[in-house]
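One structure follows; several queries about it will come next.
All protein chains but one are shown at their positions in the complex.
A and B label the chains in the order they appear, each numbered from 1.
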Amino acid sequence: MTPESEPIQSGPEAPEAPAGAYIYDLKAAPNRQVELPKTVPLPGLQAYLADQKAALEADEAKWQKQLADYEAKLQALPEGKEAPKPPVRAAAKKDDYDMKTPVPSAPQDADLLRLVELLGERMEEAFEQAGELTCQVAKEHLLEALRICREDKQLKYEMLADEAATHYPAAEGFAFSVVYHLTSLSRHKRLRLRILIPEGFEPESACAVYRNADWLEREIFDMDGIRFAHHPDMVRILCPDDWEAHPLRKEYPVVGWGQRDIDFREDRSGRLARIAQEKAGNLGINLKVPKAE
Amino acid sequence: MTPIAMTLTQTLVIALIQCVIVAGFVLTLVPLTTFAERKVLGYLQQRLGATRVAGGLIGVTGGLNRGMWAMGKLPFVSILRGLPFFVADALKLFLKEDTVPARADRVVFLIAPAISAAASLLVFSVVCFYPGTLFTFPAWVPVIGNCPLTGTIADINVGLIFMTGIASVGIYGIVLGGWASNSKYPLLGGLRSAAQMVSYEVPLALSLLTPVIISGSLNFREMTRTLAGLPTLDASGQVLSQMPVLELIPLFIGFFLYLTCGFAETNRMPFDMPEAENELVAGFHTEYSGMRFSFFYLAEYANMIVVATLASAFFLGSHYLLPFGLQHYIPESIPVLGRPNLLFFLGKIISLLFVFIWVRGTLPRYRYDQVMAVAWKYLLPLAILNLFLAATIRYCL
Partner (left out) sequence: MFDATDFMEINMGPQHPSTHGVLRLKLKLSGETVMACRPVIGYLHRGVEKICENKTFFQTQVWTDRMDYCSAVANNLGWAESVEKLFGITVPRRAQYIRTMLAEYNRLASHLIWLATHALDIGAMTVFLYAFREREQILDLFESFCGARLTTTAFRIGGLREDFPPGFEKQARAFLDRFPSCIEEYEILLTENRIWKKRTIGVAKLNAEDAIALGVTGPVLRAAGVPFDIRKAFPYAAYAEMDFEVPTRLEADTYARYQVRLEEMKQSARIIRQCLDGLPEGPTMAKLPKILRSEVNEIYHATESPKGELGYYLVGEKGSLNPYRFHVRAPGFANLQALPHMVEGGLVADIIAAIGTLDVVLGEIDR
């Protein structure tokens, strides 16, 4: 028979029991911790060429190092031992997969060249990849670029097919890229315009040029938090109107911050709240599951 | 038929028995019509309709379901699978929770379905099911010995006017139901329904005036005799008047006219905007449930039976065999075909109910403004023309 267990100590050693209704610290929950991406996967011609050059140089440096090591080994070779095999330059791996990764290349398409010519300095980069034309525009001159694409007789991109935003937390100088996909129905061509914007910048709304940017930009605002200037109706579209935070940002965990995790389960008898209180009260600290020792 | 002098008590008791029989007939036919609707719509849509009751194979309903399964293997009887459905349907409506919306106008909310149902049932009090006596009670029956049981509850001289009047009272039920629910969808449904029914009353009445002009009387019994084509006889059996054969045309047109107006009056396809499930949830009876809803349901089907009855009575020759005034081609001496028979009447009513259901399965529904346009721009002029035609033929021939 066990001796009478002592009641829970209250005193300096025992942790503070919460006074009122317990408030979960959801953001500290272990399954809500995210790892932010460390790279900036923004395709671009300059970046690609720089990467290629760096890779070539690294390869060359590695080969030189191999040669130097071999030389060093030859030098430090004790008498009587055979010379180790000389290093062979590793050839590029050949595989017969049906896969050829598309790489960016300089613009050759007439449309892209014309656009580059018309935009001049307002354009930052233009390239072709995977058969698609991309043009990166300076963020202040977006509307002009869109207007040119729509109204120029040789370009005639009548429809805005899609507008999407991507969050690049690891990037310097910008935080989001907003991409506009334009379709020319009459000429059967597609074009992509891209702008890079820092946190807090409000790009001009494309509603002035393409009316369907209305809901597309509302969705971008809802998911990424980018406000668009001169938009007719900038409210959330997919999430409820009183939602906090923007889900598609990289720091938002997939399971969410728990805003609606408990609400929708109607706790009429109060039993769930009592269970939570018991758990929290007994532990006395925020709801971290104690690790098994 | 020599009328026997009956005391008040006897008259009342006979009338009571007739009411019970007629009410019983209608209240049996209504659930059977709902059953028929399920099955006929089902077979139209290449499916079986309702074949089971309450699911499961245990207990009373389970026994019935097993019976239905066996029945499904028999060639013709299998279309009647699911017959207990009509009892189950009524039972379901009895047992449902009765809700009243919080801010509804309580008294009106409660009365509205009753008005609808009562009005549709009252119409049967002047319908002549059989001209003459069905049978006479034998002498040993306590109060009513030797009294005849006639085929009409109230053989009044203004039968038709009474019927159209009472049918119009039924509209009140719908309007009040929609209004008293204190909710937007029933309100919209009630308004639509009111406007539709009131608009269609006009061509309906006009199409019913055609038989009145042809027969020259408002008495149900005399009208049915004349419209069947039989000559009116005076006391000695001499022919007084006979409906001209050419009246076939206005009767034919009038039949389709009346039937169309009847579809609209009962809120059936293609005019069922007021209860269009896809648009207004359920229209004026959205907030009704349980027994009160079943009164509206009963009223709708009873109205269908009323329309079918009137159409068969005036245009299809009611208890005689041939429609559209062709009965005089069969001499009255032929035993079954030449004499009036209750079964002919019932058969015609049931076929018209089948036509109601058939049309529901086939046609889409009109939009609300198109419903109004059809009534005022197409049916009304047609009804007036039909009336003129009937009158011209009658007075010229």
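Going forward, a residue touches a chain if its C-beta (ideal position, glycine included) is under 8 Å from a C-beta of that chain, and two chains touch if they have at least 3 such contacts.
None of the values given here were measured: they were computed from a predicted structure.
Engineer: Can you list the shown chains that the omitted chain is in contact with?
Structural biologist: A, B
Engineer: Given the contact definition stated above, which residue among B:81, B:365 or B:394 touches the chain not shown here?
Structural biologist: Reading the full complex, the residue touching the unseen chain is B:365.
Engineer: Considering the complete complex, identify which of B:104, B:269 or B:299 is in touch with the unshown chain.
Structural biologist: Counting the whole complex, the residue in contact with the absent chain is B:269.
Engineer: Of the residues A:135, A:160, A:175 or A:195, which one touches the chain left out of the display?
Structural biologist: If we include the chain that is not displayed, A:160 is the one touching it.
Engineer: Suppose we count only contacts with the excluded chain; which residues of chain B make the list?
Structural biologist: These residues touch the chain not displayed: 41, 44-47, 184-185, 188, 269-270, 272-273, 276-279, 281, 361-370.
Engineer: Take the complete complex as the reference. Which residues in chain A touch the chain that isn't displayed?
Structural biologist: 37, 39, 41-43, 47-48, 51, 95-102, 129-132, 134, 158-162, 164, 166, 179, 181, 183, 185, 188, 190, 192, 210-212, 214-216, 223, 236-240, 247-248, 252, 254
Everything below uses one rule, namely that only the chains that are shown with their structure count from here on.
Engineer: On a C-alpha centroid basis, what's the spacing between chain A and chain B, in Å?
Structural biologist: Distance between chain centres, rounded to whole Å: 69 Å.
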